[in-house]
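Here is the structure we will look at, set down as structure tokens.
Every protein chain except one is present and positioned as in the full complex.
Chains: A, B and C, in written order; residue numbering restarts at 1 for each.
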Amino acid sequence: MAIQKNPIVETTAISEPDAAGLETRDMMLNIGPAHPAMHGIIRIVAKLEGEQIEEADVQIGYLHRGFEKMSETVDYNGVVPYTDRLNYVSPLINNMGYCMAVEKLLGISVPERCHYVRVIMSEISRVSDHLTCVGATAMELGAFTVFLYMIKAREYLWELIEKVTGARLTITYCRVGGVKADLPEGFAEACSEAFKETRTVLEESNALLTRNRIFADRMNDTGAISAEDAIAYGITGPFLRATGAAYDVRKDCPYAVYDQIPFDVPVGTRGDNMDRYLVRMEEMEQSMRIVETALEQIPGGPVLVNPETGRPIPAAEMVDLAKVGDIGAISGGCAVTGPTLEGSGRLYYPSIATDEKRAFLPAKEDTYGNIEGLMQQFKLVMHGHGVRPPNGEAYFPVEGANGELGFYVVSDGAGNAYRVRVRPPCFAIMSALSTMLEGEMIADMIPTFGSVNMIGGELDR
Amino acid sequence: MNEYIGIAVMFLLAGGLAGLMVWLGSVLGKKNPTPEKLGPFECGQEPFSLPMGRLAVKFYLTAILFILFDVELVFLYPWAVLYRRLGYVGLVEMGVFLAILMVGYVYARDNGALDWK
Amino acid sequence: MQKDPSYFGQSEPSYFTSRLDEAIGWARKYSIFQYPFVTACCGMEYMAAACSHYDVDRFGAGLPRFSPRQADVLFVVGTISHKMAPVLKRIHEQMADPNWVVAFGVCTCTGGFYDNYATVMGIDTIMPVDVYIPGCPPRPEMVLDGLMKLQDKIQAQHTTGKRPEPEQRPDIF
Partner (left out) sequence: MDNDSLLASVTDRFPDAALASHTYRGDATLLLRPESLLSVARFLKEDAALQMNFLVDVTAVDYSTFGEGPGRAFFASSGVSVRPSEQIPDPDPWPGPQSEGRFAVVYHFYSMTHKHRLRLVVPAQEDEPEVDSLIPLWPAANWLEREVWDMFGIRFAGHPDLRRILMYEPFEGHPLRKDYPVNKRQPLIGPKN
């Protein structure tokens, strides 16, 4: 069995035996990959002095799946399913980050409504991420009820996401140059219901946790880090905002339509676990407020009653008609696709996709209806073609749930990306973890690691 | 004398039942000891150093303080049973007893025996 | 899953042993202590399946035990990388004897779409697996279906009969 040796073992301090021939030796402990109290697979080799951690060597890489190597083998839109699995707790933010990086490289812009749809979906995804993080941290400190409540609230949000994208977790919703489908009808009402439930759960959890003596004792002044150290280690997101430095990519370098939506950024003072918990709880409220204002400000969707393209045809029937060449029957029709793909017909296209023909698939009606659509579809899906950005490189930062999530895309003009680099936010936080753990008790490691919100997929890629 | 018989029967029953279950478990259970299974579980890794009885001195100090105040607690039980009959005399005596031990507790706490660092 | 004795290479069972096996199978089936070996995105779906909305506790599998000593079923949830494989194998070997393994998610069944240098292409290459739950991640209903299939398998398994070794995958790469 291959054991990964590391430097700490050689430096186990065996002091020379004193007068009575007794020697002191440090206790080396594996707080290892499959640890019950840690919802993430890292290995901490801790040199213990009784209950106190003297030195902690954090080892990661147990979920390295080669995202960057795989993204060089598939085409630009083929990388989107891999980006879901980076930060799999808030997958929509990764999709959006990657697609905006490639759009920046292509130099194309997305219609206003598509920006709003992306902002709405990524904010819902951020709320589900914070729910999972705070719930798991509370569970590890013994508050199992809060975990059950928060996962229940997350189920409501996942139903929302499933209504729009068709899947709960691995949604693959964004495309280079747009999104797969528009928001379905009645989305605003479903959203307000889900948020009402989520807000009741947040109030209950707040009542259960914030002034709870055990929770407060475990979370106050543990895992503290100062603002300068945090910036020096490259930490961003709720972790940095808890220390007092108010850096939020949505505010400092606004993208999509974040500059048109008023929201404020919660900032902590002490930078310990309790502040991170409070910042995350407040950010959930802010994200829900963003979604509500965005739903009010969103520009008009497709004009549903449209005499020219009013005739709905089931998609399967349209394909059969096209196969037998009966173009007349389907020209001017509007394909009715499955419930989760409601918003992907031609009516919706001008509002959710870029008008650059060489970057986005045509609507189904155009593919079967006319030759231009057919050529556009052919040119985009046959291998050797597809989305082909010019030679170049582009870095696009997005505010992920754990901090600044950046995608650096290099293209050499071929159909697949030459190099896709993900700047994972929790990588920087994990590099500072060992300094936060040293000197603390073993019991303090659990809330600290919980509030780091390490996501294996994003950390090890 | 006869109430002690009750206690003895209770101990016998409890001990017997527990022993029976442990014995049945060891007899009926399948034994398949492999070297990995006998090794300690340390999150799926080979442990660096088996503790072999090496403990930090601080554990010892905490344990002694616990025993001291636990024994003090044991004296309270009989006193609580006879609380009514002892009247004020008993109350004052137990108050003095507790005060003396409180002095010890305050001394230990101020000298930092309780906080770990 | 009909209870055919020859399924496990068992000679003709007497009346008594088959009734005892059925009772023991029933007892084991409804008290599954699972060890959730969670690594990746399937963990989110495992949380959803284990919590109150799609509760696995209705099937008696609600109590996750985080030590291999006290666990019967090893839920391998999420992608297993080559760096993680020895850890997983050691934990599987440290489990007490009547243990079962459930491969949760397509990354554990076949390696999923991570066909590269870092991923173990299916955990049945390093350990025997009882139930495969495909899906990336499998919906909670699929997880419950997989759990029911596991329960049928536990019910049909004879306490004395040695379970047949699942055949190793052919090395076709």
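Keep in mind that, in the parts below, a contact is a pair of C-beta atoms (placed from the backbone, for glycine too) under 8 Å apart; a residue touches a chain by one contact, two chains touch by 3 or more.
Note that the coordinates shown come from a computational prediction; the quantities given were computed from them, not determined experimentally.
By the touch rule given at the top, the unshown chain touches A, C in the complete complex.
Annotation: of A:M27, A:I231 or A:L295, A:I231 touches the absent chain (contact as defined above). In the complete assembly, the contact with the undisplayed chain comes from A:P390, out of A:P299, A:P390 or A:G439.
Check A:M284, A:A359 or A:M445 against the missing chain and you find that the one touching it is A:A359.
Only one of A:E55, A:D75, A:E399 or A:E440 touches the absent chain when the whole complex is considered: A:D75. Residue positions on chain C in contact with the hidden chain: 82-83, 85-86, 89, 115-118, 120-121, 125-126, 169, 171-173, in rising order. Interface residues of chain A facing the missing partner chain: 1-2, 4-7, 59-61, 64, 66, 68-70, 73-75, 104-108, 229, 231-234, 245, 247, 252-253, 356, 358-359, 379-380, 382-386, 388-395, 397, 404, 406, 408, 410, 412-416, 418-419, 421, 423, 427-428, 430-432, 460-461.
Just so it is clear, only the chains that are shown with their structure count from here on.
Under the stated contact rule, the graph of chain-to-chain touches is complete, every pair of chains being in contact.
As a whole-number value, the distance joining the C-alpha centres of chain A and chain C reads 30 Å.
Listed for chain C are residues 67, 86-88, 90-91, each touching two or more other chains.
Those residues of chain A in touch with two or more other chains are numbered 1, 32-35. On chain A, the positions that touch chain B within their shared complex are 1, 3, 9, 12, 25, 27-35, 43, 45, 49-52, 441.
Chain contact summary for the complex, chain B toward chain A: residues 42-49, 51, 54-59, 116-117. For chain B in complex with chain C, the touching residues are 30, 32, 34, 36-37, 39, 41, 43-45.
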